[in-house]
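Of the protein chains in this complex, all but one are displayed in their positions.
Chain IDs A, B and C follow the sequence of writing; residue 1 opens each chain.
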Amino acid sequence: MAGKHGEPMNFASDNWAGVSPEISAALGEAGAGVAPSYSGDSATARTVERFRELFETDLEAFFVGTGTAANSLALAAVARSGGAIMAFCDSHLAADECNATEFQTAGNKVVRLPGRLGRFSADTLAEALSLYPEGSVHHGRPVAVSVTQSTEIGTLYPLEEIRAIADLAHAHGLAVHMDGARFANAVASLGVTPADASWKAGIDMMSFGATKNGCWCADAVLFFDKSLVGDFEHLRMRGGHLMSKSRFVAEQFLAYLAEGHWLDLASRANRAARRLADGIAASAFGRLAWPAEANEVFGVWTDAKSAELRAAGAVFYEWPFASARADAGPAEGENLLRLVTSFATTDEEVDAFLAVLNRS
Amino acid sequence: MAGKHGEPMNFASDNWAGVSPEISAALGEAGAGVAPSYSGDSATARTVERFRELFETDLEAFFVGTGTAANSLALAAVARSGGAIMAFCDSHLAADECNATEFQTAGNKVVRLPGRLGRFSADTLAEALSLYPEGSVHHGRPVAVSVTQSTEIGTLYPLEEIRAIADLAHAHGLAVHMDGARFANAVASLGVTPADASWKAGIDMMSFGATKNGCWCADAVLFFDKSLVGDFEHLRMRGGHLMSKSRFVAEQFLAYLAEGHWLDLASRANRAARRLADGIAASAFGRLAWPAEANEVFGVWTDAKSAELRAAGAVFYEWPFASARADAGPAEGENLLRLVTSFATTDEEVDAFLAVLNRS
Amino acid sequence: MAGKHGEPMNFASDNWAGVSPEISAALGEAGAGVAPSYSGDSATARTVERFRELFETDLEAFFVGTGTAANSLALAAVARSGGAIMAFCDSHLAADECNATEFQTAGNKVVRLPGRLGRFSADTLAEALSLYPEGSVHHGRPVAVSVTQSTEIGTLYPLEEIRAIADLAHAHGLAVHMDGARFANAVASLGVTPADASWKAGIDMMSFGATKNGCWCADAVLFFDKSLVGDFEHLRMRGGHLMSKSRFVAEQFLAYLAEGHWLDLASRANRAARRLADGIAASAFGRLAWPAEANEVFGVWTDAKSAELRAAGAVFYEWPFASARADAGPAEGENLLRLVTSFATTDEEVDAFLAVLNRS
Partner (left out) sequence: MAGKHGEPMNFASDNWAGVSPEISAALGEAGAGVAPSYSGDSATARTVERFRELFETDLEAFFVGTGTAANSLALAAVARSGGAIMAFCDSHLAADECNATEFQTAGNKVVRLPGRLGRFSADTLAEALSLYPEGSVHHGRPVAVSVTQSTEIGTLYPLEEIRAIADLAHAHGLAVHMDGARFANAVASLGVTPADASWKAGIDMMSFGATKNGCWCADAVLFFDKSLVGDFEHLRMRGGHLMSKSRFVAEQFLAYLAEGHWLDLASRANRAARRLADGIAASAFGRLAWPAEANEVFGVWTDAKSAELRAAGAVFYEWPFASARADAGPAEGENLLRLVTSFATTDEEVDAFLAVLNRS
């Protein structure tokens, strides 16, 4: 998979990238030695401490193996029989996780809220909540709301919208969850602190993902509201998600969070996305579907152009327009295409891609 | 945690050990580069091929993050409503996995078979099966049997016993699963081929664990009977066990299985266990609870001796005698102690331990 | 709860009505005697035979205790891990059953299809199905579609629409379920045979409810496609829905289905609904929200009028307009009201109600 000059031009997904050299080195150094299993080791304890510093608050942190595990187990901690979990209709947890949340919660319902460009609004949440009469055993009961930041299609919630959603949710007794599979990209893009972007905006618990941003397997569930931890540790074990040598997850996190490495990685991906988006916006052969606010770029161009790009070695996916909930979609003969950048994306591969795009 | 001369004397568990240098190096080399996620990469394909060679048969192989995930998802693939899964009463899946199998199977029952020294017999299985009248919706129906090799307490099933269990199970339409969290130790100790120890003895599917034997996170479910795969891939995704960068699991397995490395690692652990067991058997201050057939040694001695060993830096766990189902247990003032060796255990730490044990 | 002249004027729900005298008498006669439990009795066998005659086809029939049990267990029979079940967004099974289907299916997703007046269209189903890429483990997979006839808001699907939905569903390998909690009202209103209204229109399995129409506890799951029965009997037992003295359900069904009694009962309810609807449509003090096609009437009038009606003894519920998906709703100061008629509703109570409605 190489471009004209050997550039990979791979924009398939940020989870196609490898491991950052710093994190790889840390893993290598940590390989030897003996340490307690099942999160009883000192690296895990240091990582939890590190999360507390980073988020400037007390919190609990638990490691799991995947983002899907993080989402579904976090929500399982607050689920109840007949529970309803509110999320954007095409969010990852609602549409791309094979019912993991429904399963881990023994059948809680993921209520799919409509919206635009990957986001729902507080008003939409209010309308959805209005359909649940107080005390009705028939309708079930809302238990949580989940927002994804950055979203599945590379947009961002303004922090005030998250705050409005969270305030409404809390007024109804719901827990507020953030799917932060790309939280680093959001923080880097927004230029705020991790605290601002999470608990200060009303988030109670978060799936903190590092796998898409330079780790190989590092996801954590953070509970800013420690009272929500509940049975989380039993749920994690019951789900087969307590790793015996979880100290290696800790080692990844320690390297990831050291000296701003995580934000460096995310900023690289974001910069590459901006370069790519700017190039597409300026191109005569394609256009930007909507602004790229994090590390995902959505473009629209013809099938012929896609074929040409692929022939040149570019890798990217067609995306169903319906799930974007955007105003203007591809015309006849055009397609919506998703390009994802990562910490490993180089200016060279972006430019090589744009060169083919602009080739008449 | 160091012994008199700096030896760690750590016999807590083989999952306290780190990563073998060879596997660590392979992981480090594989860190860079771009590759398809979710097992679509070539390293995964090569690993599956490697498993086929190793087991001298066609098979399907799927990666998961933990041994508990492997056991519970493998059994979920063959579970049915009202299903009963037969296993030794104190096996890991029956007693130590927080109901993971009951959960992943939506409430199949793990029927806990009695036995001795970590094993049940074909006769016991026959008796258990006799309690299920054909076609009774009330009693439910047996769907699978699981054997653990080597067992939770370091013993081995003779292959003929496994064959007898499997024949009986197959005659009743049950799938036969092996929990192979320590399969390498079993194969190394028995001196047979992986094929002999598995499908040739009637095993249909296996949790093949490498994490306890020098990997940091590498478990696979192998289906020798490919017709049993069923919905496994959906079950794995639903359970949050499809890792996005699973190619790093593949890289671990490739290094693990290359040139007999896996059996070297297991043999080291087994040899250390034998050295330890021989020393305990010869000691005037303790005795062997039962023969050490793989990499776990169970000894009996006084509380005072345990305290002395711990003071010298040794790490090991007391074990509930009840779960061993052995004939003769500790006397008043004595305890049953478990010592687990790993690929990283050295002769020096074994000898240092024995020196303290034999100190009068 | 009595009207001006002692009429109850109770339009709360058809499940507030009692038992038809004929069915009550049959139950009374059947009380004595000894018979096999758990559906092994001859009355059950005769009922199954009766269903076959009634529907003019071979089928399997199983009794359960509630409509929610019927829906959730029928769908559980065809569910798979990661499964998606398509239904109208505000159908009973999607909105009013406390996640029973999600629970009985171990987390299948009920996908809530948009529509109008209680129905979705084949086109909407096609769009929903288009979001499931073939073979994607992430998105899960559609397994069934469910239509409700008559609908939750008293409308009817034209049989051609059901056929179009069923054809599309079958082309995608989905099972087609009908929630027939008010199937009798639909058949009576459509003036077709039970066969026409079900399997001849493409229905594979049905929740056949009699409880709302003059029985006290009689629901059945009918499998027109017997190949879908699968593990239904185990699922029913696992769910606690195999009644030991289920012969009394059989006795209710036998009386219910004898000599067209079931359609007489439904016709009475439908006629009462039409009388009520006509009166509302002709009234200067209210209007009909949409045509009453079965035994539910939805009217719109002011809060003051509702208060006056209630003061006069009428019983009925306000209904959330949002869940009707109708074009024109109540204006400011008005409400949407639901009035349900049953076999026991009399002309007198309808007229008494209309008299109060028309009182200026």
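By our rule, a residue touches a chain if its C-beta (ideal position, glycine included) is under 8 Å from a C-beta of that chain, and two chains touch if they have at least 3 such contacts.
In this text, all values refer to a predicted model and were calculated from it rather than measured experimentally.
Chemist: Out of C:Leu129, C:Leu222, C:Met237 or C:Leu254, which is the one that touches the chain we can't see?
Modeler: Once the missing chain is taken into account, the touching residue is C:Met237.
Chemist: Among B:Glu29, B:Glu49, B:Glu127 or B:Asp303, exactly one should touch the missing chain; which is it?
Modeler: B:Glu127
Chemist: For the full complex, which residue in A:Ala12, A:Ala43 or A:Ala106 touches the chain that was left out?
Modeler: In the full complex, the listed residue that touches the missing chain is A:Ala106.
Chemist: If I consider the whole complex, including the chain that's not displayed, which of B:Arg116, B:His139 or B:His170 touches that chain?
Modeler: Touches the omitted chain: B:His139.
Chemist: In the complete complex, which positions of subunit C touch the hidden chain?
Modeler: Per the touch rule, subunit C residues meeting the hidden chain are 1, 8, 10, 12-13, 15-19, 21, 23-25, 27-28, 30-38, 64-73, 97-100, 103-104, 211-212, 216-217, 234, 237-245, 248, 344.
Chemist: In the whole complex, what residues of subunit B lie against the chain that is missing from view?
Modeler: 81-84, 95-99, 102-110, 112, 127, 130-131, 137-140, 320, 322-323
Chemist: Could you please point out the subunit A residues that touch the chain left off the display?
Modeler: Residue positions of subunit A that touch the missing chain: 38, 76, 80-82, 106-107, 137-138, 140-141, 231, 233-238, 242.
Quick note on the criterion: only the chains that are shown with their structure count from here on.
Chemist: Which two chains does the highest number of contacting C-beta pairs join?
Modeler: If you count contacting C-beta pairs, the leading pair is A-B.
Chemist: Going by CA means, which chain is nearest the middle of everything shown?
Modeler: Closest chain centre to the overall C-alpha centroid: A.
Chemist: Which whole number of Å gives the spacing of the CA centres of subunit A and subunit B?
Modeler: The computed centroid separation for subunit A versus subunit B comes out at 34 Å.
Chemist: Per the centroid of Cα atoms for each chain, what is the distance between subunit A and subunit C, given in Å?
Modeler: 41
Chemist: If you average the CA atoms of subunit B and of subunit C, how far apart do the two points sit, in angstrom?
Modeler: 52
Chemist: Give the residues of subunit A touching no fewer than two other chains, as numbers and ranges.
Modeler: Residues 97-99, 103-104 of subunit A touch two or more partner chains.
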